[in-house]
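All protein chains but one are shown in place.
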Amino acid sequence: MSEIRTLKDLAQKPDLLMSGHRLCAGCAAGTIVRLALKATRGPTIIANATGCLEVATTIFPYSSWKVPWIHNAFENVAATASGIEAAFRAMKRINKGPLAKYEHVDVIAFAGDGGTYDIGFQALSGAFERGHDFLYILYDNEAYMNTGIQRSGGTPRCAWTTTSPAGSVIPGKREWKKPIARIAAEHEIPYVATASPAYPMDLVRKVRKGLEVEGPAFIHVLSPCTRGWRYPPEKTIKIAKLAVETCFFPLWEAEFKDGEVVYTLSAPSERIARKPELKKPVEEYLKLQGRFSHLFRPKKREDLINEIQQWVDREWKLILKRCGKL
Amino acid sequence: MAVKQIVMGLNGDEAVAYAIKQVDPDVVAAYPITPQTIIVERFSEYVANGEVHTEFVAVESEHSALSACVGAAAAGARAFTATAANGLALMWEILYIASSCRLPIVMAIVNRALSGPINIHCDHSDAMGARDSGWIQIFCENSQEAYDSVIQAWRIAEHPDVQLPVMVCLDGFVLSHTLENVMTLPDDVVKKFVGERKFVTVKNHFGKEVPFILDPENPITIGPLDLYDFYFEHKMQQIDAMGKAPKVIEEIGKEYGELSGRTYGLVHPYKLEDAEIAIVGLGSTMGTAEIVVDKLREKGVKAGLLRIRSFRPFPVQQIIENLKDKKVIGVLDRAVSFGAYGGPLFNEIRNIFYDQDIRPLISNYIYGLGGRDMPPQRLMVIFDDLQKIAETGRIEKTVKYIGVRG
Partner (left out) sequence: MSSEENLPSWREIPIAGVPYKPSTEYKTGDWKVYKPVINYEKCTKCMFCHTYCPDGAIKIREDGFPEPDYDFCKGCGICAEECPVKAIEMVKD
């Protein structure tokens, strides 16, 4: 991908997601999708799971998409994308059919954490096992945001959601965040990566790599949500950055090469691996978000914050080990 | 003059698989479930031997099977799947999506009872559960018809007036696993009959009239969010399409008849013109019933039957025309709607006669659930009952259950 080297180059790329969509003001998903689409090389076909992105960009009779786009249901975007990819393959085989005129078609599946971690997991795993050539981009806002902030498998521990509220007995979600990217990597698919909208060039590079690779690719993008995470909208990118700086959401890539899953740290996290003093305490990340406010008020819950810090440290160590940095 | 055909010994599933092989669709995405398994197995063999160009997607569930077909059909491919019973139940939400997205997907349903308790044998509860989903439903009497209908289904589904998915139903085990002589058309004849998939056009959100395909050259958006201001209108479009379907089904059935010597319609009457008592039903049991009708005719009883082939769209005019002057009609239902007054077919038949000046007496017989056998003797019991009703002019018990103990 030699043509996008700077943000200026990126700015020259067309915006394939038009303005006028009804995502909340300050929604990271808008940024993520705009960036991902700038990384496409065309021709592109998109399948989108039910969720904030799908609903806000296609309220009939309006549509924000400048590329062909289909929404099927909540749990089947990976299956829908499989069907589109299979259609192209079949038409190419006998050089007949409306898509046969293209050398290749990039099929991208967009889904939230709802449609990926939980209800969409079966279809995701099946599509990976069958090896379809498509890119799956997960925009993870860590809850079922579109239906009103209910907990998902991607919700972090102690986060307040409407189905895991911070009550007097139970302080938010009891369970930990499912390591979806690592699970994807263990499917031994060619390419898996994590990304954050706070590092746009890194995100764009990974999307392009995911498109270029032959076979399934999976990119897990953290998508801060001003409504569900409870913070003022202008802080979205700041929070997306802190997640990486605290190693709450480390950035890495995993490629299946020669029968082995090879992990590589990405620059923003690599910096921290080289200079551990750059690693910020997770408390700095938590205290900016209202969904963790019960960890600070009325009384500071050092025990829970420590638990979360330990989890972060454990996951970070695991990634460092996989990347050969330990 | 019908073309020269080859007789093959095929069971219902094999007949469907063979028809699909000849159609050679772009994508087949299917998940095995008894008694449909032979369709996917046979088709997998065709794929493995390079006899078709089809991309066979061995999906991980029926829900994904139909979902993949939706994606494929939207991308301009011909897509096929097959299932039964709980597989159809699992796909249920996608049925509605496939029809509302107006995708001409063809699906074979090998009718099997819905669990529970789990039962792998024939009844119509699976297809009946899908009758509101906006799919065209064709019920076949024998494997020959299953072969013929699967070929016709593509032309029906892809017709510009219709643009709706079609399910071709055949009775589980009774047809699917029973060997029959099936007259098959030559490959090139089938290919010519189904032709290439033609596309309707839609106005996209850039104001351009473009083909209804997910084509990067002319992007469209499929599957938006509807609020209360447009959903009803979108449903009206589907209602309108279903309204145009009967004519198309008859036209295609006639065209196929000229080709094969076997003409198909919306309903198939048997010895019905001068009949006084008649039964109405779907599927293979109507084939068995022809023997019973013959026996009764020998004894001088004016018996007849009407087999309904197209359950959706429901052929109102044709049913009224064929049955209005009968004394008594027995409606056979191989499915139950718990809490309803009688079975699904009974309700629909009774309903259309309500406005008629001349109405036959209509009695309901629920039979064959979970594969409970329906041999000629049990059918004779029904005809005996119809004769009694004809004599007394009264129905003692409107809804009866045939073949159950107790």
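In order of appearance the chains are A and B, and numbering begins at 1 in each one.
As a working rule, a residue touches a chain if its C-beta (ideal position, glycine included) is under 8 Å from a C-beta of that chain, and two chains touch if they have at least 3 such contacts.
Computed from a prediction, not measured in an experiment: that's the story for all the values here.
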Discussion item. Out of A:N48, A:S64 or A:Q309, which residue would touch the omitted chain in the full complex?
Written reply: A:S64
Worksheet entry | Of B:V52, B:I220, B:V248 or B:L266, the residue in touch with the unshown chain | B:I220
Practice prompt. Have a look at A:R34, A:R151, A:K177 or A:H220 and name the one touching the chain we're not showing.
Written response: A:R34
Fill in: Candidates A:H21, A:H132, A:R151 or A:R208 - the one touching the absent chain
A:H21
Worksheet entry | Interface with the unshown chain - residue positions in chain A | 6-8, 10-12, 15, 17-31, 34-35, 57-58, 60-64, 197, 200, 226, 232-238
Fill in: Contacts of chain B with the absent chain, listed as residue ranges
100-103, 163, 200, 202-207, 212, 220-224, 226, 229-230, 232-234, 236-237, 240-241
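Keep in mind that, in the parts below, only the chains that are shown with their structure count from here on.
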Practice prompt. Take the average of all CA coordinates in chain A, do the same for chain B, and state the distance between these two points in whole angstrom.
Written response: 43
Practice prompt. Report the residues of chain B in contact with chain A in the complex, numbered from low to high.
Written response: 26-27, 29, 53-55, 57-61, 63-65, 67-77, 79, 93-94, 97, 196-197, 199, 205, 211, 213-217, 219-227, 230
Item to complete: Can you check the complex and tell me which residues of chain A touch chain B?
Response: 42-45, 47, 54-55, 58-63, 65-73, 75-76, 78-84, 86-91, 93-94, 96-99, 102, 105, 122-123, 125-126, 129-130
